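Certain chains of the assembly are absent from this excerpt, and the rest are unmoved.
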Amino acid sequence: MDEEKLRQLLEQLKRDEISIDEVLDNLKELPFKDLGFAKVDHHRELRKGYPEVVYGEGKTEEQVVEIVSEMLKKDSNILVTRTSQKTYQAVKEICSQAEYHHLARAIVIRRRKIEVSDTYIAVVTAGTSDIPVAEEAALTAEMMGNRVERIFDVGVAGIHRLLAHLNVIRGAKVVIVVAGMEGALASVVGGLVERPVIAVPTSVGYGASFKGLAALLAMLNSCASGVAVVNIDNGFGAGYLASLINRG
Amino acid sequence: MDEEKLRQLLEQLKRDEISIDEVLDNLKELPFKDLGFAKVDHHRELRKGYPEVVYGEGKTEEQVVEIVSEMLKKDSNILVTRTSQKTYQAVKEICSQAEYHHLARAIVIRRRKIEVSDTYIAVVTAGTSDIPVAEEAALTAEMMGNRVERIFDVGVAGIHRLLAHLNVIRGAKVVIVVAGMEGALASVVGGLVERPVIAVPTSVGYGASFKGLAALLAMLNSCASGVAVVNIDNGFGAGYLASLINRG
Amino acid sequence: MDEEKLRQLLEQLKRDEISIDEVLDNLKELPFKDLGFAKVDHHRELRKGYPEVVYGEGKTEEQVVEIVSEMLKKDSNILVTRTSQKTYQAVKEICSQAEYHHLARAIVIRRRKIEVSDTYIAVVTAGTSDIPVAEEAALTAEMMGNRVERIFDVGVAGIHRLLAHLNVIRGAKVVIVVAGMEGALASVVGGLVERPVIAVPTSVGYGASFKGLAALLAMLNSCASGVAVVNIDNGFGAGYLASLINRG
Amino acid sequence: MDEEKLRQLLEQLKRDEISIDEVLDNLKELPFKDLGFAKVDHHRELRKGYPEVVYGEGKTEEQVVEIVSEMLKKDSNILVTRTSQKTYQAVKEICSQAEYHHLARAIVIRRRKIEVSDTYIAVVTAGTSDIPVAEEAALTAEMMGNRVERIFDVGVAGIHRLLAHLNVIRGAKVVIVVAGMEGALASVVGGLVERPVIAVPTSVGYGASFKGLAALLAMLNSCASGVAVVNIDNGFGAGYLASLINRG
């Protein structure tokens, strides 16, 4: 369409209906509004097959339903994060394909087959309380076409449990480590594997954990190389980044 | 050697010189000290070609020289980060191959040819003051066999400069964004490219930048997906992680 | 009036009805209570046409109704910020002119025509969650006689959306930028326009956003010149200041 | 020039030397690199008469001299902030017009006459220790063509001194308040004048001032309307913003 407009302009020019100066004036107005748009969004094509994502926190049932019903007009898969079972039931009414993942607190609508990568992402948690965040990461990655291996509850207070799963972790193309409290698991895993490690601090803990700050700082100061950190409880971000790396 | 010991044990068993119980007792003692060692370090073989690294900060000239002279006994390349020209001169005396990278404040000793990857890492900085950290990242990545494209001084206060280099940034397999002050560049780049972005906050700034804390928090809260963060001024960490991703 | 009193005193002096000492004693008492008052409040006349403002947070329905009913005795317009629909209904009962602005969570009572400025204030938000704060700013500015242009949801993760509205933003006399999370939008806008930018960090975000602290610090450290910051979520303050600048 | 290229393209089109499709292909490549550039920088023309600015902190004598000698090729005025007398002497050698402002720790090179605004900016400080930051603000504003009135050392511990200068402060188009310690002056001035107030917290103080944090927080929480805040010790930023408002 934008191209159409441009083409029309140039044709008018060729037909001498407008002057070169008029074309120039028109072009000056276009760059960002029209041409620019196309250009900047050009890379979105890479996203083919990626789900549409709704960040559910702070949104009412009505708002989620409205957004989802809009998305349903296109044929992509849909992922609603940080949402409740109650919202799920409302979504279910407008789309019977909707499923609810309790642990991840997420709604998933699969309408296109997702091709699964050969390489996989390992998602590792320190404790059982870290599982909701880990599931959000895992589900995000799965919706983006990644194979995911879950290794949960292998925190450093019982390091043999972690060591017992070392082969699976080392086999991954990228590792997501989810841990609250002192967040030490990220460093231990980072020291054991030669893979990119995405550390997700969680708000699990109390007192001087300051809602995840202790784990966040620990992970940023990891003595192991190859570790980077996302925001506290940001399972979605970790899954998304891991997918970019795995499918890279 | 460890394997040798084990083999001897088993041979002794076969020759009936020791009992099965004695072998078992011996094995119980081994796991971590002997077998374990081999196992845990097994993955280090992947690192072939990687340089030996010395973290120079807080080390005296004598200490650096001593560590480097030890490393010179092996044939790997050597990288000394966060060091001074003065220390470089001392190192130069024991190894004429040593070079000093002023911007990165690093000593490099290349003794083995480094094969360069086809895909590349883009290193982007917001301002000129962020360059030392960016060069540490770039040099680290180069020493690990990565092609690096540098795009410096394209901060968000003049966003057209960034946009002018968009194609180079988008062509990278992974992008390192180095920025101090408000650290906004990470989000802007993260929004423009569909690649993993490693954000490095720098301590550039004053007052309420709190030595890089402002940039760190901003990067952790990036509204763009696909961004993870390393410690303030941690150019080495970013370069190392980017290499793991690029050479994946 | 105060002047009247003084004049009377001096006339009494001239008529010898009181002594110089008595005049002096009277004057010593006056400065702040009387003269001073007039003097200090003198500038309030500039505020003509400005609305009376009630900060609604933490006030009960009864309290708001009582304050508003007192204000209704004068003929100025009235703005109640940070209030609920329930309080609005109570106010409606004593003043049928009252309107409720859902997004801004504000009650407005227009009893005098507001003359609108030729120049305008642009109010820009990063995300949709920032809109309540932005609407508080916009409404405040409008109640103070300013034309306001709203450009919402143009955050830096999709910078082309922002660029598409650049002309409107550049045409403003002053720009209010409302953003949570990493607050990068303030720097980007500050780099694109040569106008005063008032940045409003919002508490939108989670984890390391620390209820708006990340955005606040980012905005204070903006690499763009011409940016100043108000308190987290302080839409009213931004609208008020923008009005002072626009109507200057 | 860019326009020139475009014009040539269009002339080629008219002369049938290239096709419409070829023009379109060319245009798609242009936006940011060429057209975009022009467009984004277009607003810089508004800055006519503004000085070139060098942020001197952390730069060596040599670096400043090099940057300044580059700037001297153009004919604009030059301002070097946060620099030393020693650097000044080096600059003096390449430009005899250079002057050093001790209090502001700034080098000024005036090569074009600066037209001074009729309206003025008031720069107010709480104590004498705040003067360097205030002078940086004042000098910046003056270099940008603003009349500046200085009212120094009128902190709230002796409020009569402030009240004695109220008329001058109220006569300003915009007021810059510079204060360390508890930063209360911003609120008091904000309550006394109906003008935009730009508050600059300074790092003056000790102990629980936490290098300006106390003043910063106080200013952000000002109970007076019409106050916005810039970074700690950011005299330049305040002067720049005040100029945008005053000359707006």
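Order as written gives the chain letters A, B, C and D; numbering starts at 1 within each chain.
Convention: a contact is a pair of C-beta atoms (placed from the backbone, for glycine too) under 8 Å apart; a residue touches a chain by one contact, two chains touch by 3 or more.
Owing to the predicted nature of the structure, the values given are computational and were not obtained by experimental measurement.
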Assembly size in copies, with 4 chains present: 8
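Here, only the chains that are shown with their structure count from here on.
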Chain A and chain C, separation of their C-alpha mean positions in angstrom: 39
Distance from chain D to chain C - Cα centre to Cα centre, in angstrom: 25
Where chain A touches two or more other chains at once, by residue number: 32, 36, 39-40, 216, 231-232
Parts of chain D lying in touch with chain C, wherever the complex brings them together: 40, 43-44, 46-47, 166, 170, 173-174, 192-196, 198, 216, 220-221, 225-232, 236-238, 240-241, 244-245, 248
Contacting residues of chain B [partner chain C, same complex]: 126-127, 155-159, 181-184, 186-188, 190-192, 205, 207-210, 213-215, 217-225
Partner chain D, residues of chain A touching it in the complex: 3, 6-7, 10-11, 13-14, 20, 23-24, 27-28, 31-32, 35-36, 38-39
